[in-house]
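A single protein chain has been omitted from the complex, and every remaining protein chain is retained in its original position.
In this document, chain identifiers A, B and C correspond to the written order of the chains, with residue numbering beginning at 1 in each.
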């Protein structure tokens, strides 16, 4: 089988004009800093859609990506830590769609799981419900939220084996696992790579079959 | 805090007439054999609804439960390994509802996650769609499947700490994790109990807050 | 006593042994400092930790263990980690007993506004909408009036809502108020140094005085 071990530059070549990219992480936790940097420095794709919980903080590469003028749409749940996203939203330079955090996670999971969307009570009676279908099920009302998919996902893990099986420790799992299921091409930034067979099957957080490229950092 | 360590007899006392119970396991793998036995031997609750992937094989206690005359409804995906379920279905002694395996898992997850149901393409154009609503979403058709919850869940794990954090090894995870989220009272049958703090937080498959009772076997 | 300290201390008394509790950023986080010794709660961070402990010392700091505010934290014995989809299944599914959040406005129906000020501040809702809809009990930690002295407890919220009919208890520097469905706001406790008139004067909403009105004790 073809090796999945690539340089950051090689891996991010997959991103093309108009692509939707998912970026894992919750603030700095589990954020694929080096992949986003490589995208900024070695790839000029524009008109991007970025799907990310919070679009990071000003210390992270995703802040620079948002600021680069190459992003036309952002799907997120919290942008208070990245004032640049707020500015783009206010000025209309980018379309920014905000979703409740659990809804965002579930929309991505739904996309990756071949489901038709999410039926959630969250957002009812708020501006989140605007333009969305509502369904009454067993006497309760739910909002229908569409599934989300992407062309490329940038995710972060602690350890990978050469088959792409990933271990993501602690609170860094956040959006990285669902995003690995919901993109056509999944790139994992990892701190450590071990031979196949060295990760205990019970401890795998993302099965290698979901991972297309492994990029080692540090 | 009150101890969660109970005998099987004490734990299954929670099951009352008319209750819906979920039983984890895939055939003999991850099946809470001793809890079901305790239900048979020490509790006389009847008119039960049983939610289980396959209602087991004739070597398992769930086979006896199905045969006991105390079960009026069964939700399952596969009953070929338990001819007694098939007999009840044919004779009309129990209502047996069959769902695609992925749909059943997702219905239970949906119930546990506070979602309004499942939108799946699986079952379209088959008798599974009978009596169910269909939705067109982004040009594709989906079946709306209702969430499932239960009064009590019987699940099986390898190891618990005294707080109820569970480790479930190998292919025994199957329905045990989603069922732990979808019942009012969750009983875990475990092979081993260790003090709190002895399970590495990264290896927990079911957080202890979901588990109401721990029953040690063997 | 500092206003915020008073509020946090009073809220700490609302927590029961065994509760699963999510504390919002800011004042709600302070609640953790005042939980009685005989009350053991599990603090949950919606980015993926059950069992958050005190902040990490500099040597312990790890990006794999941050809370929802991005702070480096430790975990307690019996902690576990999970991804965002599972975390919000716990939250939305009713597996969190108490959530404590700040609020910009609350009203007689228990409607809450805490995530945006149109034209001014649009940080996104993060996990707040999921938390107030999903948690069994929503406690609002808020100063009784705004910095300009304007009431924040209103007849009807004017800012965009976070959710409708979700607040259960409002704890301010002046009072403890329960939201009773189909009835309104019941004033239960008044902070030392204030009169009933003081409280009503600073409150736009109508307050129903509890027959057991007490002085707030912390």
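FYI, a residue touches a chain if its C-beta (ideal position, glycine included) is under 8 Å from a C-beta of that chain, and two chains touch if they have at least 3 such contacts.
Remember, it's a predicted structure, so these values are computed and weren't measured experimentally.
In the whole complex the chain that is left out makes contact with A, B.
Only one of the listed residues, B:89, B:137 or B:194, touches the absent chain: B:89. Touch with the chain omitted from the figure is made, among A:6, A:40 or A:113, by A:113. Only one of B:35, B:105, B:163 or B:199 touches the absent chain when the whole complex is considered: B:105.
In the full complex, the hidden chain is touched by subunit B at residues 26-30, 53-54, 57, 76-81, 86, 89-90, 98-103, 105-106, 108-109, 120-128, 158, 169-178, 205. If you put the missing chain back, the residues of subunit A touching it would be 1-2, 109, 111-115, 161, 163, 165, 181-182, 196-197, 199, 201-202, 204, 207-210.
As a working rule, only the chains that are shown with their structure count from here on.
One finds 34 Å separating the Cα centroids of subunit B and subunit C. Subunit A and subunit C, compared by their mean Cα positions, are separated by 29 Å. The mean-CA centres of subunit A and subunit B are about 32 angstrom from one another, to the nearest whole unit. Chain contacts: subunit C has residues 81-82, 88-89, 91-92, 133-134 touching two or more partner chains. For subunit A, residues touching at least two other chains, in rising order: 106, 120-121, 169-170.
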